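For this view, one protein chain was removed and the others were kept in their places.
And then subunit A:
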Amino acid sequence: MSDKHELFALWLDGQLSASQQQAFEQFCARDDEFARQVALAKQVSHAAKRYEEQPVPNWQIPAIGPQPGASLSWWRLRAMPSLSFGMSMLALVMVLFRVEVQIQSGALTVSFAGQGQQDEIRRQVDAEIAQFREQQQVLLADYSREMRQQQQDVSSQLTSYLLTASRSERREDFAELIKFVNQQREDDQQFYARQFNKLQQQVFQNPEPVAQENL
């Protein structure tokens, strides 16, 4: 690079010494092109200083997590492996002893060897049986009510039939009795008629008084 370019760069960086400043000014006086370049640099610098920075529109800054190369604090360095080992052991024990943790109705239950599961099954079975019992009781009550109703209906129909049948039989019996009595009376009338005829014939054939004993 030429001297004037070097001086120009130093001037832009604000690092001109006194002798360099003098040389720079001489270049400006002698070299028109250099002077114009300097004037333009001043103009650009001025415009750049007058530039008002524009506000940044709203934007979503990405959230950051721990970086891979980040240094960890002492407690993390010491505690993390132990904590990790401890948690692994706890998980192992929980699997081996079939530990079950249940939260039900605000109560925390810890059980071992699947007891919790059996309790839960038992509880569910009991609930199902109780529900079934209730259903059966309702069904039985409905059934007995229907049976009672049916029996009442049958009794009522039977009573009605019996009353009707006895009334009819009585009527028939009376009719038979009256018929018999009428028949008897007719037979008696015929008998007495024959007796009178017979007596009449005897009277005409034998005008003597008939003995009292022949009557």
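Methods note: a contact is a pair of C-beta atoms (placed from the backbone, for glycine too) under 8 Å apart; a residue touches a chain by one contact, two chains touch by 3 or more; residues count from 1.
By our rule, contacts and distances are computed from a predicted model.
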- Answering from "RNA polymerase sigma factor", "histidine kinase", "Tryptophan synthase alpha chain" or "Maltose/maltodextrin transport system permease protein MalG": the UniProt protein name of the missing subunit is "RNA polymerase sigma factor"
- Task: Pick out which of A:S17, A:Q54, A:S82 or A:Q205 touches the chain that's been left out of the picture.
- Result: A:Q54
- Message: Touching the hidden chain in the complete assembly: which of A:H46, A:R78, A:R123 or A:R170 does that?
- Response: A:H46
- Message: Looking at the full complex, which residue from A:A18, A:I64 or A:L108 touches the chain that isn't shown here?
- Response: A:I64
- So which bits of subunit A touch the chain we can't see? 1, 5-6, 8-9, 12-13, 36-37, 40-41, 43-48, 50-57, 59, 61-73
